[in-house]
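The other protein chains are all here in position, but one chain of the complex has been omitted.
Every chain is named by a letter (A and B) in the order it is written, and numbering of its residues begins at 1.
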Amino acid sequence: MGDIILKNEQEKIKLTRRDFLKTAAFTALALSIPSGGLKLLESLTESEALSEQAPTSAQPLPAYIATSCGMCGGSCGIKVGILNNKPVAAVPIEGHPQPGLCGRAAMLPWLYDNALRLKKPMKRVGNRGEGSFQEIPWDQALNEIASKLKEIVSKYGYKSIAITYHDCWSSYIPLFTYLFGTPNGIPHVSTCHLAGSAARSQVLGIAGPNLVDPDYENASYLLLIGRSLSTGIMGQVQRARSNSKLRIVVVDPRMPEISFGNAEWIPIIPGTDPAFVLSLINVIIEEGLYDANFLKKYTNAPFLIKQDGKPLTEADVKQGGSSTTYMVYDSSSSSIVPYTSASQPDLNYQGNVTLADGSTASVKTAFLLLKDRASQYSPSNASKITGVDEDTIRRIAREFALYRGVADDTWYAAKNGNEYDAVKGILILNALVGNIDAMGGLVFQESAGIPSIITLVTSGGKTYAKTIYGASMPQEMFADSTQKRVDQLKYKLTLGTFDAVLDAILKDDPYPIRALFVIGTTPILRDMNASKVIEAYKKLDLVVFINVLYQDDADYADYILPDTTFLERDEIFATKWTPHAVVQMTRKVIEPPEDSDPREAVWAMFEIARRAFPERAYALGWKDEYADYSKFESQFVPSVIDAILNSVSSKWNVSKDRIKQELETNGFYLLKRKSYYSRPYKSPVGTPSGRVEIYPLAALASGLDPLPSYSPPAYTLPSAPNEFYLVNSKSPTTSLTATILEPSKFLEDRKVWMNPKDASRLGISDGDAIEIESIDLPGAKVIAEVRVTNRVREGVLYTRAQAGGRRAKKLVAMRHFSTNGVNPEFLAKVSLHPIIGYGATNCSVRIRKL
Amino acid sequence: MKRIFAVTLSLIALIVGLVLGIVGFGRKEVGEIAWGFLVPGYMFFAMTAAGAALVTLAPSLFGYEGRDGELRSLRKLALWFAAGTLIPSWFLILLDLSNPGGFIYIFSGFNPDSRIAWMAALYLTTFVVLIAELIYAIVKESKEAEGVPKKAMGAIILTMIGTVVELMLVSNLSQVFGVIQTFPAWHGSYMVAIFISTSLVLGAAGMGLFGSLVMKGREKERRFITSYYGKMLIAASLALAFLLFWAFLSAYFDPMAWISFKKMLDGSYSIAFWSAAFIGLVISPILAGIALSRKSAASLMASSALSLIFGLTLLYLLIIVPQTTFFEVIPGVVRESTYAIGTAEILIALGGAFIWGALIALGFILLPLLPEERARKLFIFK
Partner (left out) sequence: MMVRYGFLYDESRCISCYACIVACSSNNYPELMEDPNPNIFWGTMATNIRIVIKEQGRPEQILLSCQHCERPPCVEVCPTGASHVDRSNGFVEIDYDKCIGCKACITACPYNARWIHPIKLKPMKCIGDACKARIAKGEMPFCVEVCPAEARVFGDLDDPNSEINKRIASAKTVKIKEYLGTEPKFYVVRG
């Protein structure tokens, strides 16, 4: 039992002697005497032994190395303190554009040689789900995986291999897809930022979520809807908090942590954000509080829209006119002209236009359409939907316009299935007050220009997949790599819908998937209806789990491969959550713990490919000598970093050495500060019109309603007295890694929150246990303890996501606290937006006091 | 032969007590409150000791020694009982420390602001004075037996000192808690009065029980014990009942203190409180009354035993319950803790009880404590 924690030396004596004297009947007593006696004696003979803490200045201080944090996907800049060959502390890097720290980063000393760390490759020995594994050598693991893969590919083709991932190694995923000849590298986004990304790309022409963000440190009024700033990346909050004139308003069914401080909390009925936002839009338009000038010049608000919803184009009114030249009514010339040539585009025009074919069409500006739409959500109407009173809606709308507020474009937001409309409304709201790319507004990130690891290039009429480090794979070797992914076959606009992979596994729909690599993620805590995920795991021919710690999904793996932590590898990338263009590094600050042999997932994937499909590996630049991990570390990794540095250095015209040196001392290099008012002012945004589109034409093209509207959440609404919404989110100490480290036992709140009014109505008191059953997934039940608190709205229960309800065998044994609470994914049904493919992790439940 | 056997038995009990204490010491764990069972445990011994000396000796200061000097003849017994009861008190409190050996720092670094520092000083003084009184009484009696008359002055002076330090001991003990603002229920003017009357109840009960036991077969002494300690017990119990009522009443008007008192009245500690109050403040005085009217030693012994149990429970509640409610740094927020006696505490307390029994027995065997016994060896031993 390596897990027995010996409290002190005496205990140790006690234990070893106890083993020796096991048979004696009075052993315990007999041995307690020396134990107690020793303690007593120690104290009587006093006492230096008990106060072994050395006085202050003699205490050695750790040496700090600048790197990036990997406790969540945020990659904040931190310095790691190393003492006696162990990481002992983390502190923020001063001056870093995305400085740490948060509770997760502070837990890093626990991560390094944690008992839950995956140390050697393991192979399943029992049934899937039993969680019994056996350590095997790397070679054996890689060989066995490779031969299994070959078998699967020979039966079902390359595309039957899928890779799912989160942030970790995400930049390498495109490379992996060529390596294995499959298109199916499918991320977590359907339960995260997919809805927001769809809305952003349509309204602002950029998917994000980090490529456009509020300019927190310069904002004056920050409106957070569907966003609490509690999740990850404290740098953003830090920037907000360092701005003392900033007013923050959060609209959320539960009070987020920042509202302990000076952030107004508006409790809203879950899933009604679109109605709330539309109501703000309504007030701002009705009261004339919008920035008409901005709307006219930089948005498509004045575009004339025909009755069929399509924009009036030059082609409509003129033979041979362009179908991408949109028409507006110019009040200076009182005529309908292309939007680019109007000097006074009218926002409020409506009338009839004679088309080129002689027919007339009645047209209306996009602005008027928005106004009409919003008028359905007057504060009194919206108040009924959202549960927020009329006066508050009006006040927030006026304050927002008056202060020229910025509404956060959201991030981890797939909660109710209608976030696409909510985010679209939020983006429009920002445009209405003209706060796009303005100082303190919603701003576009300056691109650092980090090249993609692999790109398609055509030369001499042939297409190659070319890596940044110089290798290239010719088209004929692509196999299925460039085909459509399973999820994209089903959801036109998706950036990643893992549920499609599950259907491919379970129903061969649209084709079979038989092998799954799970890299740095845990779908059981990530995707709706976790039972379906488990069912799919059980059906797969090969499941490879690559991670740092033992997570829930590991129970279902055939092979578990230990990855390196961010403390043990080098990586270079753009700083994610800053408006500036910045490169930063994760540095190898320490060797992995002695008894372990973790290897980077990149190495493992290449080595598997080298054994299964050697020609593919070689084509992508792999060499036999990299099988020696130290060669990989000393040659391959530097070659990638060097290639990126070369590209950055030539783009910004700074010497590579300079960047390198700054990276080493400061952990980051600032390439360019944010310059405001660039897009859409000086250069177009990536929308069809090049403008901010409050009436997104891309949505129209995809068959979506361009204007936001409110439709109820994707789950059955609670109706009986014992029925509730169950909403979830993360806290600043939540990440898949952090929630199974020791401190999480005390820092993460795994109770289910209930409003005092509901509690007294149902006779439930703080600490009572309740059974929670999903309304939409009958039979899906969990048990949790209640926290009675005013931090959640009436009629709503709140639970942390990714923190509680862990079920892996190893976690039950070693981190029992993590099994408490709720994993909401077991209760949420799969309901995906038919075009965008994002889901809803909130649900409705029925409760019973136990 | 019988005597050697008794001595051996007592020594074994002593050793068992020590071993239990040591074993307990090695198993100590942290609880949700700082002061657990060993604190009321040591208070029980200390207050019983002080109370026994007070009820038996103090009246002599006012010239009362019993109709035929019966009270005077219980003096040695009471002194040894008190001194012997103080030792387990030390035992419990020392083993409650993480560093018992460090207690000398209390004297070397004496902090006059600290009630606990004074406690240590008063313990020592009380013990020394009790022993001095005892030796004085034994020596005086044997001198008198040899025909050397002695003036009563020495005894009176010693008794005076003893009475003062015993009262100081108990009042200071009450102030160990009384000065602490953290727990409002401790922080009341009633603490001193309650402690002194509890101590008298415990002292009378202790002596009533111990006296009746050792005076078995001596009808005259037993009758005196029954009537004297019976009356004392009734008087002290009634006083305590009134003072408790007063404490609850004043706590009623202090919302913070009331939370703790309410836990005793109708909360999680109410069963313990009401049963203790019932046996200590109702049954025990009634039994003492019966003892008085029927001159029944058995009745008094039963009454005494009940009062001892009541006293211990009362101290337990007074010390533990207030600690389970902490008034947070955000007004209106109350932090509740729970407490259960741990194995270590049981072992140490049991050890204390063994030592107590052993010491009292040893004294009784070796010292001339009975009225007619005189020192024959080494000035003080039988």
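The criterion applied here is as follows: a contact is a pair of C-beta atoms (placed from the backbone, for glycine too) under 8 Å apart; a residue touches a chain by one contact, two chains touch by 3 or more.
Just so it is clear, the model here is predicted, and its values are computed rather than measured.
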Exercise. Quick one: which of A:Glu257, A:Glu286, A:Asp570 or A:Asp768 touches the chain that's been left out?
Worked result: A:Glu257
For this session: Pick out which of B:Gly31, B:Gly162 or B:Pro371 touches the chain that's been left out of the picture.
Result: B:Gly31
Exercise. In the complete assembly, which of A:Arg124, A:Arg787, A:Arg807 or A:Lys829 touches the absent chain?
Worked result: A:Arg787
For this session: By the contact definition given up top, give the residues of chain A that touch the hidden chain.
Result: 5, 7-8, 46-48, 50-51, 53-57, 59, 61, 88-92, 99-103, 105-107, 109-110, 115, 229-230, 234-235, 237-238, 241-242, 255, 257-262, 731-733, 742-743, 745-747, 756, 766, 787-791
Problem set entry | Residues of chain B (touch criterion as defined above) contacting the omitted chain | 28-35, 96-100, 102-103, 105-106, 108-111, 113-117, 119-120, 176, 179-183, 323, 326, 328-330, 332-333, 335
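In this section, only the chains that are shown with their structure count from here on.
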Exercise. Between chain A and chain B, what's the gap in Å when you average each chain's C-alpha atoms?
Worked result: 66
Exercise. Across the complex, what residues on chain A touch chain B?
Worked result: 10, 29, 32-33, 35-40, 43-47, 50
Seminar exercise, completed: Listed in rising order, chain B residues that touch chain A in their complex are 19, 22-27, 97-102
